[in-house]
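One structure is given here, and the rest of the page talks about it.
One protein chain is absent from this view; the other protein chains keep their places.
Here the chain labels run A and B in written order, and each chain numbers its own residues starting at 1.
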Amino acid sequence: MSTSSGYISSTPSLEPSGTGSPVLEVDDLHVEFRVRSGVVHAVNGISYHVDQGETLAILGESGSGKSVSAQAIMGILDSPPAVITGGGIHFQGRDILTMTEEEQRQIRGPGIAMIFQDALSALNPVYSVGFQIGEMFRAHRGTSKKEAKQKAIELMDRVRIPAAARRVNDYPHQFSGGMRQRVMIAMALALDPRILIADEPTTALDVTVQAQVMDLLKDLQRDTGMGLILITHDLGVVNEVADRVAVMYAGRIVETGTVDEVFTRPAMPYTVGLMNSIPQVEAKGGRLKPIVGQPPNLARIPSGCPFHPRCPRARTGAAAAAGRDCVTDLPLLRVVTPGREAACHYSEEVLGG
Amino acid sequence: MTDQQQEDLRRDQVEAGTTTGLAAPTLDVTKDRQNSLWSDAWGQLKRNPLFWIGAFLGLFFALMALFPSVFARGADPRKCSLANSKQLPSAAHWMGYDQQGCDYLANVVYGARTSLAIGILSVLGVLILGVLVGALAGYYGGFADSLLARITDIFFALPLILGALILLRVGPSTGLPILSDRGVGAVAIALSVFGWMTAMRLVRSQVIAVKSSDYVAAARAMGASNFRILTRHILPNAVAPVLVFATITVGVLIAAEATLTYLGVGLQRPAISWGLQISSGQSLLRTAPHLVLFPSIILSLTVMAFIMLGDALRDALDPRQRS
Partner (left out) sequence: MGRYVARRLLLTIPVLIGASFLIFAMVYALPGDPIRALAGDRPLAPAVVAQLRAQFNLDDPLVIQYGKYVAGLTHLDLGTDFHQRPVLEIITDRLPVTVKLTVVAVLLEASIGLVAGVFAGIRRNGYFDNLVLVSTTLIISIPILVLAFVSQYVLGLKFGWFPIAGIQQGWYSYLLPGLVLASGSLAYVARLTRTSIAENMNADYVRTAKAKGLPRRTIIVRHTLRNSLIPVITFIGADVGALLGGAIVTEAVFNIPGIGRAVFDAVRGQEGAVVVGIVTLMVFFFIFFNLIVDVLYAVLDPRIRYD
């Protein structure tokens, strides 16, 4: 399949020729949830970009805002209670947030597509998988029902679902977990999106199936040159497939860089804690070091550095340098080494060991 | 788990010799969850206007049933004078007079006691039958369950009013105690006999769900008896849905009593009942509509009180329904 979908070809400046500008750029995005008990600050000014053919992993514990930011990009936040209070989301140079409803809709699918964690609930139980895949062609290209089904079979073949032609009329519950996730992937890839957001795509699957699905995603990415945003809390998956990683904490990006650098030499105590919580083959017999304390309450984010209540290196009062008091001064994301950014007042010390 | 259940589980363990009685079982998480169910429910109820309307109406009619003479403004429902027949409402007699010239307000007010008595008695009957059959079927399963479920199906297929209608009609000729005297007891029995099926299904499904849970398995492993497990561990879990059901059903059964009485098989004169009042007012609908109107309104408000309370309880106790 080529990348000449109706949407892409109608915008010639957006040919996937690698012009250097990122396909997707998130700029200082803010999202909050206004609920009865108060305001939950889910995303507090995050910025990142994804280039063609690149894989960006967004890493964080649940409640760190990683999924919310992805839903904001897809325009599928439940609103109310969610409100995007600031920032921009630029897809191929245009801000999605300023587009009309209809323009946004036309981007979902051919421009940006998404796969979800739980394919069983994410697929409609009362329609066959072929119908649901085919819907993409019918809604965006006006393909006939019959032709859409044919294309659905092709896609199911492409995501390596055995006997696709026979299974096209089956319903989601008749597939295994791994096969269902492949159906989701087939559906997301139907219109050759430039960006694929995968929100915990393998969390619900067995380990062996996880690897197969990730391999499939990698292969498909290589074929199509799409940018991949991988949202996960699985450090192993990040290590294997991602090019760059953005670590999120309390709705902020606290560290970014290439996977190799961030994993081997973290520049932020939270990332250090994450890395320490991975079981190491070499450190057999040793104890794992979990991060102490509770994840922050997003309705009452701690002052200063949101991580300070759990941070072993937090400094305050006389121990802190001027303007770098972890309890009162919010550390901003800053370049710590070339290509590396971290939000910590004392990154240099962290890097120094 | 409630405090009571937790306490019981501990006692089972101690009795079975599997614990010293000093080592506290670590069940705090479950306990918190159950506690929070009820305290969350109360928090939810407090904000629900339906609950307050229902509670106010319910209390109002309960007081009316307990102290009718106060609400009747001192009038005696049986002190009648044909000279006043069918008089329309006035400042002195808020609901006018009925055909026999009795003060209608007093009659309507005294009807509350009958209605509430039948509502509560028959719900008790429904609960006894439903909980008994449902708990047995759910707990023992197998053949007993199939048999009891079939019997429930049979009763379920008979409309409540129809079944009670037949039973009450043949009642007087049976010579059986209570059933043959066409009083409050007979109506309550008839409504119970044909109204227990939903309670049974509710309890049965709860029992089956809880039966397979870990803490019941634990209690059984520790040698607690069947009866003890059933009454101490399983049934308390069915309290929330049964409470909702019972509250709504009081309303439904009060309406059913009025209907049966209207159809001529329920309470008989000289009993005072809204159903009787509606029935005798029916033929005078053109000339004295207030005779049908007032008992109808009061009857509806009473039923509404219980249905609103039940609705509010369901919203509060079912976390799935919260938005």
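Convention: contacts are C-beta pairs under 8 Å (C-beta built on N, C-alpha and C of every residue); 3 or more make two chains touch, one makes a residue touch a chain.
Note that the structure is predicted; figures quoted are calculated from it, not measured.
Asks: Please pick, from B:D76, B:D153 or B:D181, the residue that touches the omitted chain in the full complex.
Replies: If we include the chain that is not displayed, B:D153 is the one touching it.
Asks: Among B:I161, B:M222 or B:L243, single out the residue that touches the unshown chain.
Replies: B:I161
Asks: List the residues of chain B that touch the chain left out of this view.
Replies: Missing-chain contacts on chain B: residues 50, 150-151, 153-155, 157-159, 161-162, 165-167, 169-170, 172-176, 251, 255, 258-259, 262-265, 275, 278, 282, 285-286, 289, 292-293, 296, 299-300, 303-304, 307-308, 311, 321, 323.
Asks: Give me the chain A residues in contact with the hidden chain, please.
Replies: Looking at chain A, the ones touching the missing chain are residues 74-76, 78, 101, 105-110, 113-114, 116, 118, 121-126, 128, 135-136, 139-140, 171, 173, 187.
What we mean here is this: only the chains that are shown with their structure count from here on.
Asks: Using Cα averages as centroids, what's the distance between chain A and chain B in whole Å?
Replies: 53
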